[in-house]
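Please find one structure pasted underneath; my questions will follow.
Of the protein chains in this complex, all but one are displayed in their positions.
Coming up: subunit A.
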């Protein structure tokens, strides 16, 4: 009797496409991830082309930007998203703010993800003293009030975009480290890792080729969720005066400047809030698609 038959038919020749192309195709095939990709590309373009596409100078406090009583104007044909308390065009400020927020969101989060994943994977795989030291540091960082730490760090170094990104990364990497650590620990005891050790593979080889690909799921999910917290933390820092310095707009500081007028001029909080949600959501959708595209078990299912 021959029970050893494959349950999967021969794969179509399309599976042999260049991997990067295949991933891009997988993303564009699904409406959700295609949406995410389009939003992100649009935001990047807006950030790069900001000086040319803004209808008004973002820092110009226009006379006709306020009502006769001195109140900000709601969205209209002239000012698409309305104006703020100082009569500046909100749309222009939002577009310019994309630069700051994207850089902070991607840079700070990127550093946090890399740092957190590295600490977690190393501690999880080696265990013992290495894990004890690294994870106690992580616990310490977790117990330390994040905002206080950020303020102290930001106060020591002169505020700049890079410093702000680094400060936020220092606060945000711990959650990632915890998650990756736990997963690596259970992964390190699996048979296929033992096989690698038995064949004499070095630790870096095992970590990069065999453990990391299995952690992609958690890293992508936590990484994309981190983007919105990052953008908001930047806003908090701006608000406290240790973040990006006004009048340079960022989505966060636009919200904080205007939050007290929420009842009278809701658009001032609503639109930058929407921008943050869109950014986080888009990265999330894109992350999901990326995760599925990289999983060989799900190939050709959607």
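Please note the rule applied: a contact is a pair of C-beta atoms (placed from the backbone, for glycine too) under 8 Å apart; a residue touches a chain by one contact, two chains touch by 3 or more; residues count from 1.
Operating definition for what follows: contacts and distances are computed from a predicted model.
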Quiz item: One chain is missing here; what is its name in UniProt, given the choices "Aspartyl/glutamyl-tRNA(Asn/Gln) amidotransferase subunit C", "NADH-quinone oxidoreductase subunit N", "Dipeptide ABC transporter ATP-binding protein" or "2-oxoisovalerate dehydrogenase subunit beta"?
Solution: "Dipeptide ABC transporter ATP-binding protein"
Quiz prompt | Of A:20, A:129, A:156 or A:198, the one touching the omitted chain in the full complex | solution = A:198
Quiz item: In the whole complex, what residues of subunit A lie against the chain that is missing from view?
Solution: 1, 3-8, 11, 190-192, 194-202, 205, 209-210, 213-214, 294-297, 301
